[in-house]
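For this view, one protein chain was removed and the others were kept in their places.
Then we have subunit A:
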């Protein structure tokens, strides 16, 4: 610990620079984490309660519309995860931020999990609505490709032994894969397919009734908080793992 503290950078006025020190990140995130966890539980409970007990069933889709309250936030977080990894990758390649690779590595499995949730809930929703478990439409297919890319990034990192090389190569692959994100976002606008077009974020305002929109937004905030909380926890674990690996190597060299 003392070794880490000794290398604290002098200019701590800019928050990103201040957080660049792993020890400082640890202490700040450690203090933040209980509050963030509590907030996540409160917002997520409120959102899911509203979604499942308060909000009315859709006049067309009936009770199955409630899948949306998990499906839509998961789909949005699947793209959020890759965007986060892309920003972190810029941090690795351009600014050589020491925590950027930790952030990128931690986000990959969480993003992959939310992508899988979006695919599975979409499939469960598609069965009663479209009469099929899986439809090869543009939005579904591009999200499936995103899931494959998450697995590719995780596989590439697992195949590389040297951490600094892995950091750069994974960052390059992440940035190349970012091209897929706008394709997913606009796939429902570019191609007329089964998946419904964008209805929350659009130029002329949402097209959803407030009774459903409000719980949906609360759920979206709740799941995003869950993502951020999990991300911080995994980042802290990853930092410990890396320090452990470093200590083991030093111990092996000393022998």
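Heads up, the rule we're going with is that contacts are C-beta pairs under 8 Å (C-beta built on N, C-alpha and C of every residue); 3 or more make two chains touch, one makes a residue touch a chain; residues count from 1.
The rule is simple: contacts and distances are computed from a predicted model.
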Q.
Given that one chain of this complex has been left out, which of "ABC transporter permease", "NADH ubiquinone oxidoreductase 20 kDa subunit", "Heme exporter protein B" or "Thiamine pyrophosphate enzyme TPP-binding domain-containing protein" is its protein name according to UniProt?
A. "Heme exporter protein B"
**Q.** Touching the absent chain when the full complex is considered, from A:151, A:214 or A:228
**A.** A:151
Q. In the full complex, which of A:32, A:54, A:120 or A:172 touches the chain missing from this view?
A. A:172
Q: Mind listing the subunit A residues that contact the chain we can't see here?
A: 93, 141-142, 145, 148-149, 151-152, 155-156, 159-160, 165, 168-169, 172-173, 175-177, 179-180, 183
